[in-house]
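Sharing a structure below in structure tokens format, with a few things to ask.
Left out: one protein chain. Kept in place: all the others.
Going by the order they are written in, the chains are A and B; count residues from 1 in each one.
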Amino acid sequence: MSKTENKLKGRDLINVGIYSAIYFVILMAVAMLGMIPIFLPLLSVIVPILGGIPFMLFLTKVKKPGMIFVMAMIMGIMMLLTGMGPWPLLTCAVAGILAELCYRSGDYKSAKKAVVTYGLFSLWIWGNYLPLFTDYEGYFAQRQSYGQEYINAVQRLMPLWMAPVLLIACFGCGVIGGMLGRALLRKHFAKAGIA
Amino acid sequence: MSFVYGSDNAATKHENSLRNVSLAVRDGEFVFLTGPSGCGKTTILRLINGLIPQFYPGTLSGEILINGKSVSDQELYDTAGLVGTVFQNPRSQFYNVDTTGELAFSCENRGLSEADIYKRIDETVADFHIKSLMDRNIFHLSDGEKQKIACASVSVAGSEIILLDEPSANLDYEATMALREMVIRWKQQGKTIVAAEHRIAYLWDLIDRAVILRDGQIVWELSGAEKDGLSISELLEMGLRSTVQEPPTDVLLPDFAYGDEPIVLQDFRFSYRGEKREIVSIDRLKLAAGEITAVTGANGAGKTSFLNCLCGLEKRCKGIMEYKEKIYGRKERQKICFMVMQDTGNQLFTESVLEEVLISSPKSAEDAEKKATELLRQLDLDAFLDRHPQSLSGGQKQRLAIACAIASGREMLLLDEPTSGLDYAHMMETAQLLKRVQAMGITLLVVTHDSELIHACCGRKIVLKRG
Partner (left out) sequence: MRYCSKAAQEKRRGFIDPRTKLALVVIIALFVLGGIGGEQMEPVKTGLSALPFLLLLVERQWRRFLHGLLVLVLGYGLLLAMPYLPGVLNYIALMCGGILTRFVVTIVMGEYLIGTTSVSEFICAMEKLYMPSTITIPMSVMFRLFPTVAAEWRSIRRAMGMRGIRFGGTKAGQVVEYQMVPMMTSCVRIGEELSASALTRGLGAPVKRTNICRIGFRIQDHVLLLLCAAVIGVWILELCGVTLWWS
């Protein structure tokens, strides 16, 4: 493939936009659940699973490097805009590059790699939890005023070891979502003529 | 010579391919392409604006020249300056969320200066009298208004060649006439226009040349004088729709005739959330059971909302329906009414046609599958039992939705614009189908702008006015 053919064109960019829109709407619908904070950790389970459906369809349109990365960055920017802070931008960049490399190694068509790609892509969601874990000590130092009881309780609910657990959950559920997406792809979208 | 378009073999899909078509269009000419669905009208337009082969891949032999330059070899953005297109679906062709941005879009892409773009917009707005549409959210416009904006944006871009790809398919009578005004304006400005349409009436007297296609070939080419000499039967023979533009509200039919069994609607009121004005406001309305009733009225008169209320889909509509001395509230109506929506694809869920009918059938019946197959055979869908519903054509999806309604034992069938964008043959097919459904003892309500459909099958008519 020559270099100019690898450049992203109008159509590719619009495709990124279409699937980002669907993915983000799903994300937001689930995030409404997350407004009830008990469900917050569940976000790293539900979003990767449901998001796998549009993402797997998206991957069938990805034939050039950069599209996955762009989508990841857009998610980062959207998170910044909706007030989740700049941390998702970082995780998005990392997850985007990893996913990009993975799908590329499968020559943009390997089905197995596609599932792993989505698992890696889902890692970006972890960025939303980062403010809960960064500056953990400082956070509690500031909340001394609420009393020791409060601190004990929070530590039991959001212990530091939850951080890697959530990260793994993102990846694992991403893979599950990827497989679900593949299944629907075969069952519906291929037959409906849009994949 | 504005463009030549020689011996093409564009095979995108088998249905829409062209065979050996050559067509030369002069500067300032208005050429009208028509013919049955799948005849290749749209394919020709896509060749001219370069979407084939740049966007829709296919095999193309021959060439398309505009002012001596080959379109198929140049990038789409180079063709964009020369050729402007108005597409069929008003909902999917705008790129911006606000109207002003939409008008400026094409010029912005070409990198024209801001001052120049402002000047062009102001001129176009004055030209087309669309001041009231400016600075609005496009999602709050009616389909007719959206289509006006689409036309205006082509004008702002200043393209010399304008392509119209069935722009009137979703429009009511008034909006279609407004579209006609825009075309007249373009003609005065000396633009070259190529239109592909099923509805020929609103443009018939304006065109310089009519080209009638069938199966990817040009079968007739009529000059202005020749086409005016055609009789109605000759037109029908060519598979064309009526050349007489008749507002659907003018078709003479009773709303309720003596001897009809009445279905009485009472207190149907509905307004959008946050809006005071009622879009549906019916104190008492008698419908004829067992008949096909046409529901007409301008865009925005609340026809679709009326159907939604009738189906019991609007929670805030408290109206009741009385039929055979039984009162139906919202929940009960949900069980006896079925609506075939404009986007039929959105109401089909499963992975095969047969499955789709089965989920609507009563679960207890043992021979459900046999019955479903029989029903599908009656509706000419038995060849598609295993096809994915989303891969069917528009008309087939419609029939499948109707099959589901019948399978679930509904007594009222409501259809929202069943014939928008259909050619004459398909429109008649739909009309026949509706009659067959009527014969099964089902009451039909058809929301439509299509006077020909009303003539072909409807026995009663009601007109809705805003409020």
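Basically, a residue touches a chain if its C-beta (ideal position, glycine included) is under 8 Å from a C-beta of that chain, and two chains touch if they have at least 3 such contacts.
Computed from a predicted structure; not experimentally measured.
Colleague: Write down which of B:35, B:50, B:421 or B:459 is the residue touching the left-out chain.
Modeller: Of these options, the touching residue for the absent chain is B:50.
Colleague: Which of these, B:72, B:243 or B:334, touches the one chain of the complex that we don't see?
Modeller: Missing-chain contact among the listed residues: B:334.
Colleague: Using the touch definition from the top, which of A:33, A:111, A:162 or A:192 touches the missing chain?
Modeller: Final answer for the missing-chain contact: A:192.
Colleague: For review purposes, identify every residue of chain A that touches the missing chain, sorted by number.
Modeller: Within chain A, the residues touching the omitted chain are 8-11, 13-18, 20-22, 24-25, 36-38, 40, 50, 53-54, 57, 66, 70-71, 73-74, 77, 80-87, 131-132, 134-135, 138-139, 142, 146-147, 149-150, 153-154, 156-158, 184, 188-189, 192, 194.
Colleague: Please give every residue of chain B in contact with the chain that is not shown.
Modeller: Touch set of chain B with respect to the missing chain: 49-51, 54-55, 75-81, 83-85, 87, 89, 91-98, 100-101, 103-114, 117-118, 121-122, 125-126, 131, 134-135, 139, 153, 157, 308, 311, 313, 334-335, 337-339, 341, 343, 345-350, 359-360, 390, 404, 408.
Throughout what follows, only the chains that are shown with their structure count from here on.
Colleague: Using Cα averages as centroids, what's the distance between chain A and chain B in whole Å?
Modeller: Chain centres of chain A and chain B, defined by C-alpha means, are spaced 39 Å apart.
Colleague: Provide the residue numbers of chain B that touch chain A in the complex, in ascending order.
Modeller: 55, 76-77, 351, 387-391
Colleague: Show me the residue ranges of chain A that touch chain B in the complex, using the header's touch definition.
Modeller: Going through chain A, the ones touching chain B are 10-11, 187-188, 191-194.
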